[in-house]
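Before we start, here is the structure in question, set down as structure tokens.
Missing here: one protein chain of the complex. Every other protein chain is in place.
== chain A ==
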Amino acid sequence: MSDILKTISFDHVSIERNGSAIISDVSATLSEQRIGIIGRNGSGKSTLVRSLNGLLPISGGTLRVHGVSSEEGPKRLARVTGFVFQNPDHQLIFPTALEELSFGLRQIGVGKREAKDQGFALLKDHGIEQLAERPVHELSEGQKQLICILAVLIMEPKLLVLDEPFSSLDLRTRAALRRKLDALEQQIVFVSHELDALNDYDKVLWIEEGQVKLSGKPGDVIPAYQRHELFGADFHFAGAAVS
């Protein structure tokens, strides 16, 4: 059996947002290292992955992330799950990259001086120590997103969740950041509309209307999703789509 300390398990999980069910009765066990999540806008992808960090409480069922149960509260989930958001401008809280990185360490109780040193060391590991003191609003989108990822990684999460993190980046920057992600030892859950990026993943979940429509190898799930979305029923802009 798979190691429970390295596994995400959804057991009949439901999640409500503003009184309506966004995720209903999802059960899945994710023990693979690289998990992709695909689906339409408004399908519930973002809602589902937010529960992994405790950002959204589940309203039914049980969720376990690397040995932590949802019943232990959102903070315990946040401690094992790092979350990278779509827009770095919403995630970068501090005026400089170094402060951003040391913030995460301060959050887990590391002393001021040590947090700074470790933050600088991590920037140096990635060859961007010259960005340490630069105001973050002057950085490129790719640099900003890299800082976001490092600011999360420095807290040593066991699971890294990324919610469409590369949607405003050019091809080259995406590829460079993806190589950084590939090298990580953490389990990764990656929500993306770039289907090609998920071809090398171990497992892909296709979410539709708050449920898992299909899950399995990318070679099976992605083509099925494409056929369904491109050659399925006609698209109506008037249809409900709240994201």
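Quick notes on this structure:
Note that in this section a residue touches a chain if its C-beta (ideal position, glycine included) is under 8 Å from a C-beta of that chain, and two chains touch if they have at least 3 such contacts; residues count from 1.
Note that in this section contacts and distances are computed from a predicted model.
Name of the non-displayed chain as stated in its UniProt record, restricted to "cytochrome-c oxidase", "Energy-coupling factor transporter transmembrane protein BioN", "Zinc-ribbon domain-containing protein" or "NADH-quinone oxidoreductase subunit J": "Energy-coupling factor transporter transmembrane protein BioN". Touch with the chain that is not drawn comes from one residue among A:48, A:78, A:123 or A:169, which is A:78. Of the candidate positions A:17, A:134, A:178 or A:213, contact with the unshown chain belongs to A:134. Within chain A, the residues in touch with the undisplayed chain are 53, 55, 74-75, 78-79, 82-83, 85, 87, 89-96, 99, 103-104, 106-109, 133-137, 151-152, 155.
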